[in-house]
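All protein chains but one are shown in place.
Labels run A and B following the written order; every chain starts at residue 1.
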Amino acid sequence: MAKDALDLLNFKNEVFKSYLFWSSVLLLKMLLMSLLTGLQRFRTQTFANPEDCLLSKKDKVAYDNPHIERVRRAHLNDLENILPFFIAGLFYVLTDPSAFLAINLFRLVAAARILHTIVYAVVVIPQPARFLAYGAAYLPTIYMASQVVIFVF
Amino acid sequence: MAKDALDLLNFKNEVFKSYLFWSSVLLLKMLLMSLLTGLQRFRTQTFANPEDCLLSKKDKVAYDNPHIERVRRAHLNDLENILPFFIAGLFYVLTDPSAFLAINLFRLVAAARILHTIVYAVVVIPQPARFLAYGAAYLPTIYMASQVVIFVF
Partner (left out) sequence: MAKDALDLLNFKNEVFKSYLFWSSVLLLKMLLMSLLTGLQRFRTQTFANPEDCLLSKKDKVAYDNPHIERVRRAHLNDLENILPFFIAGLFYVLTDPSAFLAINLFRLVAAARILHTIVYAVVVIPQPARFLAYGAAYLPTIYMASQVVIFVF
């Protein structure tokens, strides 16, 4: 039916290498969201816990600062979309897809999610910027998961 | 001690095939939560960002619409439970479990999480519907992770 995982989860397989590379880039991008949240917390002196208010008397606990909440929403959106991509992409590699298609889909997802973060949480750009960045990662992820369902069925 | 990953992460291994199939079904189910949120946002004209309010003068920013927040909670619950299942299930395949048990656990988790979404965010059904659907996916995931701890120890 198919090649062994051995032949596919292998650094000689350009598709797997591309998956590993772009996934790791997205891992780093996603982890940086915590720094972005921290930056906004210190800048606005707004924290999530009483025990975090210790540097200044102006430090306060609040959950409605628009700058912080915007970064939090962007981070949650990453959890909702990038984490499923890690799984869908890995499974998709196992279906032995066309290298040209697969590598370009991985590039598209990575570029789209980086752009999504920028237009959502760094420099707010009017819609449909975020909508398009969202869809350009969402649809390929749906496609990959669907291909796995069809392949295994 | 055990079979090689080669023998297990292989389409000849029915347990791995079952894991891939049901995980991909759950990936698609989880990704659809975003559409469900979007649907509720447009229906109630309630958005999370000022830049999203551009289709109608009635569009507003709010975080307390019960229909939207219900779908958001169901989605977050998916992140808390389905994403760990993807990892626990993959590790569990590597312990070379009984095919009968493993395949039926994967089916149970998938069915339970689909039911969980339906009774939580589509047609609200009184408890203990959601509680039972929750537990029927939670306990097998705990079991799988425990088996891996025991197996590797």
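In this text, contacts are C-beta pairs under 8 Å (C-beta built on N, C-alpha and C of every residue); 3 or more make two chains touch, one makes a residue touch a chain.
Every value quoted in this text rests on a predicted model; they were computed, and no experiment measured them.
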Problem - Which residue of A:His75, A:His116 or A:Arg130 touches the chain not shown here - result: A:His75
Exercise for the section: Could you please point out the chain A residues that touch the chain left off the display? Expected result: 5-6, 9-12, 17, 20-21, 23-25, 27-28, 30-31, 33-34, 48-49, 51-52, 54, 75-76, 79, 83, 86
Handout entry: Hidden partner chain, residues of chain B it touches
Key = 1-2, 4-6, 9, 70, 73, 76, 79-81, 83-84, 87-88, 91, 94, 124-127, 130, 138, 141-142, 145-146, 148-149, 152-153
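The rule we apply is simple: only the chains that are shown with their structure count from here on.
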Exercise for the section: With chain centres taken as the means of their Cα atoms, state the distance from chain A to chain B in Å. Expected result: 18
